[in-house]
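The complex appears here minus one protein chain, its other protein chains still in place.
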Amino acid sequence: MSQYQWDWLVIFENVTDTDEFYYQWLISGLGWTLLIALSAWVIALILGTIIGTARTLPNKFVAGIATAYVELFRNIPLIVQLFMWFFVLPEMVPTNIGNWMKQDMPHPGIITSIIGLGLFTAARVAEQIRTGILALPRGQKNAGLALGLTLAQTYRHVLLPMAFRVVIPPLTSEFMSIFKNSAVAYSITATELFFQMKQITGDYKPANQIEVVTIVGLIYILVAFSANRIMTFIERRVQVPGYISGGK
Amino acid sequence: MQLDWSSIPRASNALWEGFQFSISLTAFAALAGIILGTLLAMARLSSIKPLSMIASGYVNIFRSTPLVIVIYWFYVVLPFIIGRPIGAEHSAYVTFAIFEAAYFCEIMRAGIQSIPKGQVYAGSALGFTYGQNMRYIILPQAFRNVVPLLLTQTIILFQDTSLVYVLGATDLFGAADKIAHRDNTLLEMYVTVAVIYFVISFFLSRLVKHLHSKIAIIR
């Protein structure tokens, strides 16, 4: 019976009839992956903090809108959301704007991915910020108000700084996830790392796809692990004395 | 562009079968993942160095790897190592349980860390062992504090079950995707599953919100 013929050097092979090499495809894909994930993370952090905070506000209307946002964006699979932004939205706006989105917008797949992934992740970041705020003893908010701080000042100087520190471990998960989630961008034409893997393991190099998949898996591990180290460093720097947070 | 919804009702059987698989996979992976994750979180916070290092290594490796690649690996590479094929569904159950444990571990860790240290000292002063402290003081509160996060993760898990398409196993999304390709009705099918996912996840999150308001700790 035949055996699988392993060939780990497959990514250093020349692409037939061109002067390109497969590893160059992977590097270019990694670049787009990092760009998409990091840009989306900026959107997610800013928007997620605003929405997570809004959900804890006494104003029912604002809290309601924030809740609706979270429910909508976290309850639909990311791949479906990206699909909606890319294929459905241009059909719903006026024709000339739709045509611009389809034909003239630069890098439509990349830009749509950044926005879609950012909005999706914002809902999850918001939930963590909210959980962090709610996990704080109620006395902290009351103490802030009693000291004469306005509600905004209490959030700004008392609640949010504490909440951010409490939620760093789950936020770390989210930060690591955004690199992996960015892989879904391949489904709307972004030529990032996962796309390059699919491209190489398709008809170009179908024989050694296990090796290529494994190498790409290791690249993702490396990226996410670096993200994890950065967050752990921040976690150590900002831990709150008196909480179990690994403090001495 | 016109839309053609006529193929959706004919697909209802396949969608229903896929849905059942999604649910059973989610339920199994959430349950196994929370149990395993809680144990991992305790190991990670334990003062025994090797134990906490093993636990954090486990968590970091699995959180760093895209699920879709882990699934692919278990299904196609493991048979080369153990010498016999593994069924698609078995590999899905096992992969999801051990993968999700890493995420549930981090959530439980955040929960445990949200408990003021004074409570641990108070427990110790009362003569509680480490195990008793965990069992009676820390875990019950930690668990309550992170219920919303556990739910969020379970909803993510429910959506992630769509990745079993790489095994050719058919969950809700996979069923929709396959029919969409066969019938060339991508837009219609995706809109349909978006609605189904939304309704189910929304219902789940309302349920837990209700639950949470009953068990939340007022401090």
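Per-chain numbering from 1; labels A and B assigned in written order.
In the analysis below, a contact is a pair of C-beta atoms (placed from the backbone, for glycine too) under 8 Å apart; a residue touches a chain by one contact, two chains touch by 3 or more.
As a working rule, contacts and distances are computed from a predicted model.
Engineer: Out of "Cytochrome c oxidase subunit 1", "Transporter substrate-binding domain-containing protein", "Isoquinoline 1-oxidoreductase, alpha subunit" or "ABC transmembrane type-1 domain-containing protein", which one is the UniProt protein name for the chain not included here?
Structural biologist: Protein name of the absent chain (UniProt record): "Transporter substrate-binding domain-containing protein".
Engineer: Tell me the shown chains the invisible chain touches, ordered by label.
Structural biologist: A, B
Engineer: From the list B:I23, B:I98 or B:L187, which touches the chain that is not on show?
Structural biologist: Per the contact definition at the top, the residue touching the missing chain is B:L187.
Engineer: Identify the residue among A:P77, A:P90, A:P169 or A:G217 that touches the chain left out of the display.
Structural biologist: A:P90
Engineer: What residue numbers in chain A mark contact with the hidden partner chain?
Structural biologist: Contact residues on chain A toward the absent chain are 1-5, 15-18, 87, 90-91, 99, 102-103, 108-109, 186-189, 191, 195, 198-199, 201-210.
Engineer: Against the chain that's been left off, what residues of chain B make contact? List them.
Structural biologist: Given the touch definition above, chain B has residues 1-4, 7, 10-11, 13-14, 17, 72, 75-77, 79-80, 84-85, 88, 165-170, 178-184, 186-187 touching the missing chain.
Going forward, only the chains that are shown with their structure count from here on.
Engineer: Compute the distance, rounded to whole Å, between the mean C-alpha positions of chain A and chain B.
Structural biologist: Those two chain centres are 18 Å apart.
Engineer: Which residues, counting only chain A, touch chain B once they are in their complex?
Structural biologist: On the chain A side, the touching residues are 4, 71-72, 74-81, 83-84, 87-88, 91, 124, 127-128, 130-131, 134-135, 137-139, 166-167, 169-170, 172-173, 176-177, 180, 183, 194, 210, 213-214, 216-217, 220-225, 228, 242-246.
Engineer: Give the list of chain B residues in touch with chain A in this complex.
Structural biologist: Where chain B meets chain A, its residues are 1, 45, 60-61, 63-70, 72-73, 76-77, 80, 103, 106-107, 109-110, 112-118, 120, 145-146, 148-149, 152, 155-156, 159, 162, 173, 186-187, 190-191, 193-194, 197-198, 200-202, 205, 216, 218-219.
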